[in-house]
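One protein chain is absent from this view; the other protein chains keep their places.
On to subunit A.
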Amino acid sequence: MIRLRDVSLKPAGVGQPVLHSMTLNIPQGEFRWLLGPSGAGKSSLLRLLTLGARPASGQMDILGTSITNASRGALRNLRRRIGFVPQDYRLIGEWTVFDNVALPLRLRGRSERDIRQEVFSVLEWLDVAAHAHSRPTILSGGEQQRVAIARALIGRPDILLADEPTNALEESQARRLLSTFQELIDLGTTVIVATHNEGLVREAPAPSIMLRDGTLDPQAVKP
């Protein structure tokens, strides 16, 4: 569950808050599109929800934990329950694809045998297993995006956040990804996908969070 009450976000060194008085309530196991023009605050909201920043004011609860007062240890444990597909993929270029995807499982202390099995399973499903021992820097944009998706999915997160996860994918791969999101939702995962792709939104109608100038559009959370 994600619950925001009058939340503002003001990054250090920035005069004005980039998000204002944001109030949201997303029950566990639901899907939301995150929509809005460039600069509306989509990435800032995702940053907040991935615990990349603490709110400047307001109350924010994620998976039952109040973020405002949470300890570093509590935030660390929460981060392990959140999967994120960043727009810029954020892969570690010096590591292999395998090591990048295995990282969430290694941080949970899983055995190498299990990790190997699960990593190859998800890489094969996303059609990048052949690159398991390559560095991500030599892969195409689409392949890197699939590796980032694999890393976000492998830990079976309770919340999955994705920033333009289909912009480098072919149409068939994008459809496949949406069906995967649906499977995760059926298993109880909350999924929020930021996109500009109106075709994709039309293809999978769902409630939307509409942002404009760092605030929820008056017609936000439209069905």
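One rule holds for everything that comes next: a contact is a pair of C-beta atoms (placed from the backbone, for glycine too) under 8 Å apart; a residue touches a chain by one contact, two chains touch by 3 or more; residues count from 1.
Keep in mind that, in the parts below, contacts and distances are computed from a predicted model.
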UniProt protein name of the chain not shown, from "ATPase", "Molybdopterin synthase sulfur carrier subunit", "ABC3 transporter permease C-terminal domain-containing protein" or "Carbon-monoxide dehydrogenase medium subunit": "ABC3 transporter permease C-terminal domain-containing protein"
Which of A:E94, A:D114, A:E171 or A:E203 contacts the chain that the document leaves out: A:E94
Residues belonging to subunit A that touch the chain removed from view: 50-54, 72-73, 75-80, 84, 90-95, 98-99, 102-104, 106-107, 112, 116, 151
